[in-house]
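The other protein chains are all here in position, but one chain of the complex has been omitted.
The first chain written gets the first letter, and so on, giving A and B; residue counts start at 1 in each chain.
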Amino acid sequence: MTEFSVQNPAFVTYMIASAIMILKLMGQGWMTVFRMIKSDAGLLNPEDLLAGPANRNPRPEQLARSDYVDRSRRMQRNDLENIPAFLACGLIFVAVKPPLIWVEIFMYTFVATRLIHTLVYATGQRHEVRATFYTIGSLIVIAMAIWVLLALLR
Amino acid sequence: MTEFSVQNPAFVTYMIASAIMILKLMGQGWMTVFRMIKSDAGLLNPEDLLAGPANRNPRPEQLARSDYVDRSRRMQRNDLENIPAFLACGLIFVAVKPPLIWVEIFMYTFVATRLIHTLVYATGQRHEVRATFYTIGSLIVIAMAIWVLLALLR
Partner (left out) sequence: MTEFSVQNPAFVTYMIASAIMILKLMGQGWMTVFRMIKSDAGLLNPEDLLAGPANRNPRPEQLARSDYVDRSRRMQRNDLENIPAFLACGLIFVAVKPPLIWVEIFMYTFVATRLIHTLVYATGQRHEVRATFYTIGSLIVIAMAIWVLLALLR
């Protein structure tokens, strides 16, 4: 018997949480694109200063650091530090057959904290608020990893 | 029945695409190493200025930003923003049993666009060309994630 089947509600929970987190992660790349276009700034590569449809009015200062665009990159970096680990950890967590309620609590809470973290970061809320949601998400991944190790040791 | 078996052609497609993308991702790290050695520049850490086999002729300016080396790091960052999400998304996409033809179209197109993106980025082609291949790859991951959610909601 495999745990990784659409007949297993724990795996379905994993698939839903993962799909939402993947959309969040990819969407962050598009927020960076949107902010680059809207502010006409925050470019990274010398060749991006070639005039063309993507840059009607090239200026050297477009390569300077723009906090508006860089904020979206910092958000994405924070996502990359957390979401891929969640995606891998959730899979092995399901494999050790935890109670469904814990799968749902851990995974949907992780999804919620990362979505709130995004809002908090995008709107520049204070450090303490941002850190709170980062912390909850991080501790959930850590808890799932420790759960896997303990389940296998038994 | 599990979808994650070498008897399932969709999973075999996933494994081939994933293995190629993993080689691409690891290879990008080696392009950075190659460029650091070739240009004798682009180091990141103060201790890298210690004289030794890896640095025959240490100079403080080796810690300055080198566009030649940094380009490879930017390419790797772009990979990290896309490939791990693809690896996780492809797995749950296979799990919801999509038609094999869509697995092949999505996955091999993603692989092709990321390989072309690498060539385009390495050779400094214009922004529009690079953005086109980024966009196709990103939309494929987004499409697979939405497909998973719709398949599970039905």
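Keep in mind that, in the parts below, a contact is a pair of C-beta atoms (placed from the backbone, for glycine too) under 8 Å apart; a residue touches a chain by one contact, two chains touch by 3 or more.
Note that this is a predicted model, so its numbers are computed, not measured.
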Practice prompt. Could you tell which one of B:A54, B:I105 or B:L150 touches the chain left off the display?
Written response: B:A54
Response to the item:
Residues of chain B touching the missing chain are 2, 4-6, 11-12, 14-16, 18-20, 22-23, 25-26, 29-30, 33, 43-48, 50, 52-55, 76, 80, 83-84, 87-88, 91
Practice prompt. List the residues of chain A that touch the chain left out of this view.
Written response: 1-4, 67, 71, 74, 80-82, 84-85, 88-89, 91-92, 95-97, 124-128, 131, 134, 138, 141-142, 145-146, 148-149, 152
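Following the convention adopted for this analysis, only the chains that are shown with their structure count from here on.
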Worksheet, complete the sentence: So, in whole Å, the Cα centroid of chain A is separated from that of chain B by 17
